[in-house]
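The structure appears below as structure tokens.
Of the protein chains in this complex, one is absent; all others appear in place.
Chain nomenclature is as follows: A and B, assigned in order of appearance, with residue numbering initiated at 1 for each chain independently.
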Amino acid sequence: MQLMGLWIPILSIVTYVPLAGALAIVFFLPKERTGAIRTLATATVIAGFLASLPLWFLFERGHAGYQFVELAPWIPSLGVDYHFGIDGISLVLILLTTLMGIIAVVCSYTAITERQKEYYVLLLLLQTFMLGTFCSLDLFLFYVFWEVMLVPMYFLIGVWGSDRRLYAAIKFFLYTLAGSVLMLLGIIALYFYNTTGFLGYKGLGNAPTFSIEKLTVVAQGLPVDLQIWLFFAFFLGFAIKVPMFPFHTWLPDAHTEAPTAGSVILAAVLLKMGTYGFVRFSLPMFPDAITTPWVLTLMVTLAIVGIVYGAMVTLVQKDMKRLIAYSSVSHLGFVMLGVFALNMSGIQGGMLQMVNHGISTGGLFLLVGMIYERRHTRLISEYGGIARQMPVYATYFLILVLSSMGLPLLNGFIGEFAILQGAFARSFWWAFFAATGIVLGAAYLLWLYQRVFFGEITNPANANLPDLTPREQLTLVPLVLLALWIGLYPKPMFDVLRVPSEKIVEAVGGRTATEPQLARERPSAPVEASGLAEGTPRP
Amino acid sequence: MFASVGAAAVGLVLAWIWYAQGEGRVPAMIAARFPRFYRLLENKYFVDEFYEAVFVEGLAKRGGRFLWEVDATVVDLIPNGTAAVTRGASWATNVFDKNVVDGAVNGVADGFQSGWRLARRAQTGRVQNYALVMGAGLFGLVAVYLIFR
Partner (left out) sequence: MKLSASDWLLLSPELFLTAAGLFLLSISVFFGKAKEEFLAFLTILFTAVTIGIVVFISGYHGHEKPILGGMFVVDNFAIFFKVLMLVSIILTTLASVRFVGNAPYPGGEYYALLLFTGVGMLFMVSGNNLISIYVALELMALSSYILAGYFKGEIKSTEAALKYFVLGAFSSGVLLYGLSLVYGIAGRMGLPELAKLFAGVEKSNVLLVGILLILAGLLFKVAAVPFHVWVPDVYEGAPTPVTAFFSVGPKLAAYAILARIFYVAFPKFHADWGLIVAVVAAATMVVGNVAALLQANVKRMLAYSSIAHAGYALLGVIGFRTEFGLWGILVYLLAYTFMNFGAFALVVLLETKGYAAESVSDFNGLARRNMTAAVVMLVFLLSLAGIPPTAGFIGKYYLFTAAMKAGYAWLAVLAVLMSAVSLFYYFRIAAAMFFLEGDGTPLKSSYTLTTAVLICAVATVLVGIAPQPVVEALRACVIQTP
């Protein structure tokens, strides 16, 4: 970006500020000075967030390409560049990440009492790696950030987690890694199709490159059977991250055993990596594969199964964190359904719901962490009647529960409505099952709330719990405000997401074999006040 | 209309004659001669009681209570039954998820562990065995190559 005639690599700044903070803590602060460490960490994430704010204000909503681009050669022998840039979807995810960074650091003040230096360093490193993933426009660079992100998360779970943390940490790492390495092979295959050819297919003979823009064009031109192979190579890497059924079982363990800030970051940001991957890579690059009937059916089926199955399993959980973890499976099933509806409503709704899920589920994990700090148990049966003792806490919890549930006036409703609209436009039955998921969502959330907050205080240990401190409220207020803002006035979000969604819909539009009327959704259609574009309802 | 007004007027006159002027001697005589008839009239044909017994108690209250029972159990089966079915299905799904889906994941790990135990057994520590493995491996390699050439 240009500022007073100077070119500022703002994306790199946003990405590496946490790294700088981490290095400062490592080299300049001995581990005894825990107060200074916390202060520096907080200052770093606040600085990172402030550095990312200009992105929101300077971003051009109607521009179709990538913005704030930075390009420098990195490994020319392989055609790898250091290539950063964002569009609408990465913009909102970056802002979500930087905001969550602040929240994660601040909420850890009292939760983490041991080895604090390492903790904050790891948290900051994780922040850098996540931001790098969202900013990358080079497939190799993306892969590097994608993989290395797992390392600090592994340590966060394994050192500061709860009882089964060793199992959860290695399960998380290995499972996610296994998917990612197959994606690496897909990347290599794509590289060869661009240059010299591979396995009997002639290459295009271009100069080697990993640029996402160029490779997207290359991939779109590939024959269908090839696209399908590559789609599934990438699919596994992303599907495990989302997580889609049946690759989701690492999530309950990782979320439950991680420390609060770890769970918050996992839910709010890391899970978005998978869906981001689908939206950034799979959909634009392999449109012929996606619109092949059996592939699309498979994807949507998995999404719907994720919604309903996830919700049903959530219903019977006895541990609060596990309950919320499983609810993420259900919520992200919604996102996947929206994405694979392949129309404006669905994709915009899916992208918005990514952010919404981060807000609501991240907030719920925060809240559970707060009560865990007081009572050191996460079992629902240990609670009851908490609202009497902690009314402020109960209020925040209620707001976030309603947001997660999708109640109108809050953010969840907007996303869910858009997704349902998109799904309905493709098939009544998709929307039907998705709606079932909404009902189940209300069931498990309200039931949870009732068991924990209402009624008499049955457990004497709950009799004298202190309500939320100002610091704790500080971590929740931004989330509540965001939930309300997006719920009441989602237009700014939809403005940002409109152009990327249009690009995707254009990429897949007109290629459906069975639904010829899925022609290009009018790319220059004026957007209504609420920002929702319509889909064509089918009888 | 005239009949009802006429009846009302007759009643008015009779009441005036019997009660106001005659101190109730005729009504008393009727009461003595036709006690049951008199009681019927006195209690307004027991209409209220009838109402009370049949409609209020019988139909409304008992009927209401009955319907309430039906509502609370049978009709409410729609949500409660769904809840029970859902809970049951959820429990079953949870069992499936823990044992089958996650079991597959852990099963992969167990498979590797079994493989590890198998691989361990190859290392007997004896040079003769090692040389045998190497020799057999070499023989196998060459043989397979020559056969499938």
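Note that contacts are C-beta pairs under 8 Å (C-beta built on N, C-alpha and C of every residue); 3 or more make two chains touch, one makes a residue touch a chain.
All of these numbers come straight from a predicted model, not from anything done at the bench.
Considering the whole complex, the residue from A:Val151, A:Val224 or A:Leu474 that touches the absent chain is A:Val151.
Across the entire complex, the residue among A:Ile75, A:Val392, A:Val439 or A:Ala461 in touch with the chain not shown is A:Ile75. Residues 73-78, 118, 143-144, 147-148, 150-151, 154-155, 158-159, 165-166, 169-170, 173-174, 177-178, 180-182, 184-185, 188-189, 191-192, 196, 198-199 of chain A touch the missing chain (whole complex, contact as defined above).
Residues of chain B that touch the chain left out of view are 112-113, 115-116, 119-120, 122-123, 125, 127, 129-131, 133-138, 140-142, 145-146, 149.
Following the convention adopted for this analysis, only the chains that are shown with their structure count from here on.
Chain contact summary for the complex, chain B toward chain A: residues 83, 86-87, 89-91, 93-94, 97, 101-102, 104-105. Across the complex, chain A meets chain B through its residues 171, 175, 245-246, 248-250, 309, 312-317, 440, 443.
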